[in-house]
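Every protein chain but one is kept in place in this view of the complex.
Here is chain A:
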């Protein structure tokens, strides 16, 4: 027998199930228990940069919206910096992380934040501005990771090292959200299609 490596194995994932809201968004489950629900304020009041809204639907393989999904987002600030392990290095109050659930009736979700800046990628190549998403729900056995890029960043998107990893150019557009202007607020609409036509690109990170 050669030497043993003695690594532990990662705990296996399980679906978040239909009642994920109880633990992670109890107000939506129908009761208030915590002083403060986490994930509602991503950028805080001091964050620099353009204030934006991001919204969309998560759509299943039958074309119907998923109404019991929970999404988390992780992003850099407008200067392209992520908070460090102490939560510092960014504006006071900038958490960079958010959590939203879908409306039970319509499946619509949305959050307000600031548009992130470009982040340094591997080998000194800049990545286009993007939001990192993690999606869990009943029927999803392991959280799905994807990114959302911004539809008004054509030049940066064309050079983005991650978008360019997707060899099927037609699939790249599934993670680029078009920008619209709604009463002076920029809104990016990001439809996440779990399966079928125009299936969203998911990443194994």
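As a working rule, a residue touches a chain if its C-beta (ideal position, glycine included) is under 8 Å from a C-beta of that chain, and two chains touch if they have at least 3 such contacts; residues count from 1.
The working rule: contacts and distances are computed from a predicted model.
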Candidate names "Na+/H+ antiporter subunit A", "Gliding motility protein", "4Fe-4S dicluster domain-containing protein" or "Protocatechuate 3,4-dioxygenase subunit beta"; UniProt protein name, chain not shown: "Protocatechuate 3,4-dioxygenase subunit beta"
Those residues of chain A which, in the complete complex, touch the missing chain: 6-24, 26, 29-31, 33-36, 38, 60-62, 66, 68, 72, 74, 76, 82-87, 95-97, 104, 119-125, 127, 130, 132, 134, 136-145, 147, 162, 165-166, 171, 194-196, 199-205
